[in-house]
Every structure is written in C-alpha cells, then in structure tokens.
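Structure incoming, see below.
Of the protein chains in this complex, one is absent; all others appear in place.
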Amino acid sequence: MNRLLPRALLTPAVLAIAIVSIVPLLITLYYSSVKFSLLEPGEHEFYGLANFHFFFTDGAFLPALKNTFVLMFSVMLITVVCGVALGLLINDAFPGRAIVRVLLISPFLVMPAVNALMWKNMLLNPIYGLFAQVSLFFGLTPIDWLSQYPLLAIIMMVSWQWLPFACLIFMTALQSMDKEQLEAASMDGASYGQKLRYLYIPHLGRAVSVVLMIEMIFLLSIFAEIFTTTGGGPGFDTTTITFMIYQQALLAYDIGAASAGALFAVLLANIAAFFLMRVISKNLVK
Amino acid sequence: MAYLQLNNIEKYFGDQHAIKGIDLTIEKGEFVVFVGPSGCGKSTLLRLIAGLEPIDKGSLRLDGRDITALPSSKRDLAMVFQSYALYPHMTVFENMSFALKLAGVESAVIRDKVDKAAAILDLGKYLERTPRELSGGQRQRVAIGRSIVRDPKVFLFDEPLSNLDAALRVQTRIEIAKLHRELGATTIYVTHDQVEAMTLADRVVVLRDGQIEQHGSPLELYDRPANRFVAQFIGTPSMNVVPAAALPQLAELAGSAAHGDGFVGIRPEHVFLGAQRADSLAATVDMVESLGVETLVYSRLENNVQIVSRGSERTSVHPGERTHLTFERGFVHHFDRLGNTCASARGAL
Partner (left out) sequence: MSQLLTSHARIATAKRTTPVKHQLALHARTAAAWFFALLLFFPIFWLGLMAFKTEGQAIATPPLLFFTPTLQSFQDVMARDNYLGYAFNSLLTSVVSTALGLAIAIPAAYSMAFFPTRGTIGLLKFILSSRYMPGVGALMPIYICYQYFGMLDTRIGLTIMFMLMNLPIMIWLLYTNLRELPREILEAARMDGATVVDEFRYIVLPLSVGGIASTALVCMVWSWNESFWSLNLGAANAGTLAWLIASYSSPEGLFWAKLSAASLMAIAPIMALGWFCQKQLVQGMTFGAVK
C-alpha cells in the first residue's frame, strides 16, 4: 500500500490547522510577555509576568471566570434536559411532525447578533417588549431583564438558540433505537418511566456527549450576544473571560494584557477539551 | 503443475496466530471447499488468497506467477461476498460491467459479455434495476454474474448462501454446481455448512484453528477421516465417538489391539436397534426424532454413554423404552489418545 498517498492527502488540512492554531498561539505568547499598549507607543520592553498579574488582578477577572462557567453550564444543562424532553416528545409520529421540525430548526439558523437584538428590543425591553406586555396583562410589574437579571437574560437567549440543535440530535438518536428492544421491554411489562431509565437514556449517552462537545466549542466563545445587549455589564455581571479579553484589547488597547488573558482562555479551553475528550472518547470512535 | 499453490501461508492479527502455515495445491478447474467451525480461519484464508489482507509469511502462486505481494486488483480473481457487496448506486448492468469498464474494454464487448452472463443467470429482465429493487436471491445472482463476466482465473465464494432462506439455498446450491459444470472454472468456496461442502466439492479442505486438518474428496473424508475432529465434523448427525474404555465391544469390532486410552467411533447409520443378540448392548431410549425419510434414535447405554442411531425404517420405540443396539462390523473407527485415526472403516490404514 502506497504510504505516501495518505500523508499527502492529509497535509493541506493539517498544515492549515497547525498554522491557524499554532502561529497565533506563539505570537500571543510573545505579546503576553512584553509591554504592548496601543496607547503608549514605544519599544516593547520585556514585561515578564506583569501582564498576567495585571489580568488576574483585574476586578473583572473573578466575576468573568464565574460568569463564564455559569453561562456555559446553565446553557448546557437547559439544552440537554429540555432537548431530551422535546426529543422524546416528537420522537413518535404525530400529525404535522414535518412542519414542527422545520419550526424547531429555525432558532439555530438565526444570526447571533440578530438573536441578541431580537431579544433585547422586542422581548426584554421593559416598556415595549413582549415579556413586559405579558406581565402587564397579568397585572405584574415588568422586569427590566437586562438590568436586573442580565446573565439570566443572556442564558435565555443562548439556550433558545441551541435548544433546537440539541433536540434534533436527540430525536435522530432516538429514531435509531432498536425497536425490538423496546417491544421486548413492553412485553416484560415495563412502564414508560422504566423504559426511560433503562433504555432511552443510556442510548442517548453518546448523543449527549456529542451535544456537549459541540456546544462547549461555541459557548466558550460567546461574543455577539454580550456585545450587542449588555456590553459586559451592568458592572461585570455579564462579562465572560472571552469578553474581558476583547475589552482589554479593543477597548483598553492593552494588547499585552489581552494576550495574557488570551493564553489563559486557551488554557481554559484545553482543560475543558481534555476532560470532555476523555469522557466522549469511548463514545466517539468505535 | 498446480494452478494455485499455497506455500506455508501464515497470518497474524496482532498477537493472534490466525493462519498457522497452510500448504495447499489446487488444480485447474477444481471446486475446492474450505470448511470448518467459526473462527477456524477459512474466511481469512480466502481473503489472503484474494489479496484483501496481506500475507505475513509464505507464498502464493497462480498459474506460474507469484502473486503474494500483488494487490487484489491485479490478481485476476473474482470474489462473491457473503453480503453480495453490490454497488448500491449502480444498476445491475453497471454492477456487472464495472470491472470491464475499469479495464478499458470496449462497450460493445462489455454489452456482449454482460448479456451472456445475464442469460446464464436469468437476469435479463433486471439489468436496469438497482440492487435496492431486487430480492435476496436476485442480488446473489448479480454478485455471481459480476464475477462470471470477468472470466477470472479463480472464483472465490465467501459463504454466499448463508443469507438465503432454506429453499432458496438448496436451489442456488444446485445452480452453482451446474454453473461449475458448464464453465469449468477453478473455484474456492468457503462455508460452515458441511452439506454444501459434501455436495459441491471436488475436494474438501477441513480447517481448524488456522490449520488444515485434512483435505480430500468428500467421500474420502467421510469414510476415512484422518482424525476425530474431521470424523465428527463431516456427517450429520455426527459420528458417535466414545472413549475406548467405555465401549470395549466396539474396540474389539475395530479389530485393533487394545488402545485402551483412545477413542472409538461409529456413524449413526451403522448402529441398529433391535432385539437382543449375542453381540448387542442393552440401552434405554432417550429421544426419537422422526424425519420422515429416516428416524434418529438417541439411546443411552447402561454405562451412561449416549449413542445416536439412524435408520430408514420407521420404528415404534418410545422414549423410556429399553432396546438393544448392534454395531455393523467393518465400520468402526479407532482414534488414539490425541484423536488421530489408527484404524478406519473399510479396511483403510
């Protein structure tokens, strides 16, 4: 078997990915160790770990860390739980299922920026937004979501966008279940709850790990929603690590500090990826 | 000179020694059947010959040419897969003509060859259909047709009948036999079904654990098995084999000196039920299976040894009854402690 051919086929891809992940990494590494602020032109003197120190002691750091995790895990939890529930609901045929699927895909297709604006203006606005209108209808005082519960608002937006994705993956996974196994369980007298526990949920294990894996990629880098709605605020309430880096780079023009933060984000991402890869490795490749 | 020659073929899968040194010679036009229990390596051996797995040691020669290191595409062999492996996105015609098209044959010639093969296999009406639209039996014929069109040096069949239902299996078996008579092509056929082996083969190769236990004509293996494994593998229900010590009478009938620690065997059709005689043994009937054409009786001797007998006469014995078993002289096999044959029926050895 020609040994050269497989390697040749792989080369462009590996090269592209290596360049786009390793080269920026090296450059960022360099920047994080020098004093580099666009506001103070001059030589980049070696700063050592000062940038890191600056980044970690920033008032925004700990809240950002907390917010990052809260955001990620909340969205993952909501999408998986509701996704499984919805998936089970639409798994068996019913009239109009095809249309329901089309409706369900739709949030996934919306641009994140549009998503954010839609929620900010049309739904969450305390005066004219729909949520406010509905609360008024029920005689309650409308909540100013973006001021009072900003992180929750972001979580809602992002969950809304990713729920269909999770739901459709679970539905497809459920459709591939062994029907005979389910019938045998029915004949053995299993209730729906028991079938759920012993058949459905174990089968979904692989699908859940894929959902979590893909979501983690995108949730770590949530940007547009925060940028368009709260700008990280009020205070640091909706600042995530990603957003904090952005603020350092493009708002405070401190490239050095931003690079330090970026390295931290890379570390975070790799830790998350490592754990997740371990968990799904067995499921992923058979 | 041999048409296909296997010399000391060996194959490892990781640490597992799957094929342990196979030597075999196949003549042109022979129909050879590889048979054996699951995991014996028969399919692996076929795939080694086909070139779908690399040979680790040994050599393979076809028609004088060393093909050990050649890729499958250049060996001039055709294979019928167990799952047929038809190209799902092509029509029957395209399936059958694919190899010729790759070889750059003119389309007029392709058309001609495919039509001829389709005629032999009665596929004429299905040429424009896709595999999805065919039944199992039809797909199987397309798989065979695909091989015939190529006119290869050797045909390889990998358990082709195992996915068919019983009736279709018998029918297709006969068709394959007829095809071999008509085309006279050298064929290697893998199966775990020894009925297929017995009926189709010019020569049967019995494999176990990556080694050849015995090879020869079907009747040779039946009458003169080289060891206990072959004796019990060929023939259903299988030969009665018991420790010699448990049945000294049988050992005597075998006519050999006391191999007290060996085994004796006798086929069910040479065991008779009946009234007590001088040389009979008392037994209790455990179970009776009436198959219409013959009756199988499972009996238990006084020392708890189970013997199966087979007779073409309908019998009136019932489970639980007592009866007497006699054994036909001259049809007893004798195996030593390791299972190798010391004395066979019909005077051989």
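A few comments on the model shown:
Order of writing sets the labels: A and B. Residues in every chain begin at 1.
Just so we're on the same page, a residue touches a chain if its C-beta (ideal position, glycine included) is under 8 Å from a C-beta of that chain, and two chains touch if they have at least 3 such contacts.
Predicted model, so just to flag it, every value in this text is computed and none were measured.
Per the touch definition above, the residue from A:60, A:155 or A:168 contacting the chain not shown is A:168. Contact with the chain not shown here comes from a single listed residue; of A:28, A:51 or A:74, that residue is A:28.
In the complete assembly, the contact with the undisplayed chain comes from A:223, out of A:56, A:69, A:149 or A:223. Touching residues on chain A toward the chain that is not drawn are 1-2, 5-7, 9-10, 12-14, 16-17, 20-21, 23-25, 27-28, 31, 86, 89-90, 92, 94-97, 99-114, 116-119, 121-123, 127-128, 130, 133, 136-137, 160, 163-165, 168-169, 172-173, 175-176, 180, 183-184, 186-187, 206-207, 210-211, 213-214, 216-217, 220-221, 223-224, 227-228, 241-243, 245-246, 249, 255, 258-259, 262-263, 265-266, 269-270, 272-274, 277, 281, 284-286. Residues of chain B that touch the chain left out of view are 50-52, 71-74, 77-79, 81-83, 85-89, 98-99, 102-103, 146, 150.
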